[in-house]
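All protein chains but one are shown at their positions in the complex.
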Amino acid sequence: MSELFHESLLNEFPEALWDEAAGAVILPGANALAIAEWLLASGWDYCSNVTGVDYLEAEVKEKITNDAGETETVTRTEPGRIDVVYHLYSMANKTGPLIIKQRTGREGATVKSLTPVWRSCDLQEREVYDLFGVDFKGHPDQRRILMWDEFEGHPMRRDYIEPFDYEWEPTAHTEILEKHQRGKVIV
Amino acid sequence: MSLELIKDILLATVPLLVIFPSLFAFTTWMERKALARIQNRIGPNKIGIPCTRIGLFGLGQPAADGIKMIFKEDIVPRGADKLFHLLAPILALIPAMLILCFLPLEFPWGKFMSGQVQAFLLDSAVIFFFAISGLATLAIFMAGWASRNKYSLLGGMRAVAQMVSYEIPLVLSAVVVVMMAGSLNAKEIADVQTGFNWFVLTPWGLAAFIVFFVAALAETNRSPFDLPEAESEIIAGYFTEYSGFKFALFFLGEYIAMFAISGLAVTLFLGAGDGPFLAVAPWLSVVWFIAKIFGLIAVMIWLRGTLPRLRVDQLMAFAWKFLLPLSIFNILLAGMSHHVTVAYPGTTAQVVTWTVSLVGMYVMAKGLDKISRSTAKPREYLYAE
Amino acid sequence: MTTAAPNYELLQQEGLETSLLEISMGPHHPSTHGVFRMDVKLDGETVVELRPVFGYLHRNHEKLAENMTYLSSMPFTDRLDYFNSMTNNWAYALAAEKLIEVEVPERAEYLRVIMAELTRLVNHVTLVGFFVNDLGALGTPLMYAFREREKILDLFEQASGARMMCNYFRFGGLRNDVPEGWLDRTRELVDRFPAFLDEYEQLLCENEIILSRTQGVGNLSRELAVNAGITGPMLRASGVNYDLRKVDAYGIYDRFKFRVPYTDGDTGDCYDRFMIRMLEMRESVAILKQALADIPEGDIIGKVSKVFKPKPAEAYGRIEGPKGELGFYLIADGTTKPYRYRVRPPSLINLTVLRDMCLGGKIADACIILGSIDIVLGEVDR
Partner (left out) sequence: MSILGGGIFKGMAVTLRNFVGSYFSKERFITTNEYSWRPESELPQSIGDYPKEEGEQLSDTTTVNHYSRNFPMLLHDTGEPMDTIRCVACQICERECPPQCIYIEKSTEKKENADGKPQFYPAKFDIDVSVCMSCQICVEVCPFDAIVMNSQFELSTPDRFGGLLVRRDDLLKSNDYYHKIHPQEAATRDERMAADKAAKEAKKKAAAEKAKAAAEAKAAAAEAANESKEDTE
């Protein structure tokens, strides 16, 4: 059902992209809210899960066929990005999931908040804001939720480094942890 | 002051000061034990004789608790009004102890006394009783206010509203007894009931007793009316900020108030010290009296083990829209049945008054219940295969 | 019970100084079920503003799991909702099994259902106890509930070695087979359970005080419940027939005959939420009886290596946990560790509507509404 459904979504909004590998529709930044409203109206009444995924800048090797018809390996740099993933289900039709994603850059990450469409995004988008540092435009109450207000940084980002003055209680365990941190043990 | 008078005073008051606090200790043990059994636990069972392994069913527990309470640090919040914070538990205890003096307890050593056998023989004892028990409200509000804690304040406010409201049905249900006995004197009310002429065995007396008991539960902040100290909502209510000996005083005051109000219920409705074998051993009257008090307290404990508590608005609605009209209606019924039984002596009239009273009370209660309470009833549910 | 708030501006114009009473309920409060905080503004006893505050138990469970292999974060899922470690394990195993494609043996599937339904009994029976405790009963129902819970936890301990942190499910099956006689003991418990439920219902379900305290309190409409992503018994109490055991039929739930209780959606109040849980326990007992009758002999775990490298893919596994839809979202990147590991916590998302339900009620209502939502802070804060 959902496999068929993303096609009708893509027909309705040709600017949306279909990511085959992830099985998700990538919403265009400009009219994400309009698409979400259309989705709600067409039966996707339940937004189950909202989360962020942080992709660092990475070098990707891929095989391409050049003009001469030969296969060669090209290395290109994929820019870092943050995906905000929404898992949609339909309680009325008991179908799902339809996965939609909003994509944004890592610096000054901003996406449209879908909380006006699905209330269930409320606390989860706050969590993504808190842990990933994604700014949700149009969120009614965007505050930190799990970390305290004075906290700096966004711990779920993959390049987050613990502050050096992290509260520390010495235990007998310390020497083991130090060993782990020296990299002697590859975790 | 003559030596005789001093002896009388001591003989009349010291037993009260000894017996009831020790009964308090026993009651805390009994309550813990009974609640434990209701909840399928064993309850206190280790502390008996110190330095031995003799448990004595945990009877030493109250003593251990008392010692702990005395030596515990007394914490007064920095922002609290220290004077009133100190005065409140004392003020909570004093009226409760005073009320005990009015109970028509006939101690066997009464015959060694020159004058009266009761600590306080007053012609208007019942009125005095209600007047003094009203002071406890003040103590509780004082505690809530002086603690400078929001939970305490909420508890204090709840207590004032609740205790003032429930005093009215309490008094009105006692009015019936005063009407019938024709006296405000506790001793005389007790004397009227001797020989199993207990007021609870009359239709109006039964109704009044039930109303009185329910209102008494609210007056002493017992479950299901324990809103001023509602643990799940406002931590511990007015005594949130009390610890150590001050807390123990509150605790003591609460239990003594329970004894006092149960004692009044026994005096008014359950025939005071009346009971079997009094002709053989007159001193048994004290035993009967205290046994009846314990009977009522056992019911209180049982209720506490079973019921959740009411909400504030429901509590007030219950007092004003249910108990108050019911007790007024009961006064009418009492007057009616009195005149009918006086005018037509015989069993037929008895049966008629019983039936009419009970049916009347039931219809009245049912109607009031419908008006005052929302249409709460069990529901039916759907199932999906 | 909605009380109209007085007009403060008017009062102040008349020269009266009024202000609302601000109370910070929690993080140490008897009825917030853990380190949860509600900033409440009270007008007398009426709640006019409520703001939930989370995060006191936050330990960044997701980050921890992203730094260790798939198997190693299994014991950490126990600690999410520490009442229901078995179902947490299952949800995680379900998501990971989508990544590695392993066949779960028949016996393991049956045992999974048995464990999950026992967990549901544990959760619901204690929740009802805590809920009535929030109503102000002196813990009598709670003690009865704990007695039954202890019996089930004993079974868990005999099977998995631990009472609460079971860590029993594995990708492709279960860690070990149950010991000899375990199934008989479970049958005995399941046979005795309805008698306990009868007593429990007699104690609670018709009590006038409970009825008048819970009915009409914390109403949640069907539309809001669906839109706010409410799941589990709370959703069904609002009149939506949506149970993942029926909808997804994960595991082998399609083999059992059971019914899903729900309401007609007119009320959706605390009483409905309380009763739906009472009724669900009966259905769980029915499932348990069927599963215990049909359980076959055989292997307990499929062929999976302890440390594996799934192909890059995304998987979202969700189950009907006792508290609602518990989902795990995993992104594999071809290494032994998940690239992204996300828990969809039902407790947190069910709290979305806390404010809506509490406003206008009394402060005592706020406590029981929170109790009827059924949260565990280990899962809310993760």
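Just so it is clear, A, B and C label the chains in written order, and each chain counts residues from 1 on its own.
Assume a residue touches a chain if its C-beta (ideal position, glycine included) is under 8 Å from a C-beta of that chain, and two chains touch if they have at least 3 such contacts.
Being a predicted model, the structure only gives us computed values, none of them experimental.
Checked against the hidden chain, the listed residues C:Ala159, C:Ala291 or C:Ile319 yield one contact partner: C:Ala159. Within the complete assembly, C:Asn167 is the residue of C:Thr32, C:Asn84 or C:Asn167 that touches the hidden chain.
Within the entire complex, the positions of chain B that touch the omitted partner chain are 34, 37-42, 302-303, 305-307, 362, 365-366, 369. For chain C, the residues touching the chain absent from view are 68-69, 71-76, 140, 143-144, 146-147, 150-151, 154, 157-162, 165, 167, 175-176, 179-180, 199, 202-211, 306-307.
Everything below uses one rule, namely that only the chains that are shown with their structure count from here on.
In terms of which chains touch, the assembly is arranged as an unbranched chain of neighbours. Chain centres here are Cα averages; for chain A and chain B they lie 63 Å apart. Chain A and chain C have CA centres that are 26 Å apart. Multi-chain contact residues of chain C (touching two or more other chains) are absent.
The set of chain A residues that touch two or more partner chains is empty. On the side of chain C, the complex with chain A involves touching residues 54-55, 58, 60, 62-63, 67-68, 224, 226-230, 240, 242, 247, 312-314, 316, 318, 325, 327, 329, 331, 339-340, 342, 344, 348-349, 351-353, 381-382.
Chain contact summary for the complex, chain C toward chain B: residues 1, 21-23, 29-31, 42, 45, 132-140, 143-144, 147, 203, 205-213, 215-216, 241, 243, 246, 259-264, 267, 271-272, 275-276, 279, 362-365, 367. Interface residues of chain B facing chain C in the complex, by the touch rule stated above, are 35, 38-41, 150-151, 153-154, 158, 223-224, 226, 230-235, 304-314, 373-374, 376-379, 381-385.
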